[in-house]
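The other protein chains are all here in position, but one chain of the complex has been omitted.
Up next is subunit A:
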């Protein structure tokens, strides 16, 4: 995994994991590697991964079973919410970018339709 050092690394790992959950690469209820194994795998510091799991647990994306490890949420509703959240963020970025180069909302919509036809 490649990282952009200008952004906190734990946020980038969270983003990647959310993508994997949404696309089904990580299944509902799947067990995650331990912080130690995962940090070795990504070549990152142990505390970075500990932070990833802590943040994701606070957002209810993963949960821990004492002594067993960290698991992906079992709620498909939660996964749908993550998907919508990510979509919203992408759309917002897109709209802001388009506004900056002088597109109106209507222009954007017709532009998307046109781009789609090819």
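Simple rule for what comes next: a residue touches a chain if its C-beta (ideal position, glycine included) is under 8 Å from a C-beta of that chain, and two chains touch if they have at least 3 such contacts; residues count from 1.
As a working rule, contacts and distances are computed from a predicted model.
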- request: Tell me the UniProt name of the left-out chain, picking from "Branched-chain amino acid ABC transporter permease", "Thioredoxin reductase", "Urea carboxylase" or "ABC-2 type transport system ATP-binding protein".
  value: "ABC-2 type transport system ATP-binding protein"
Message: Just to verify: which one of A:19, A:34 or A:48 makes contact with the chain not shown?
response: A:48
- prompt: Which subunit A residues touch the hidden chain?
  reply: 3-11, 36, 39-40, 43-48, 51
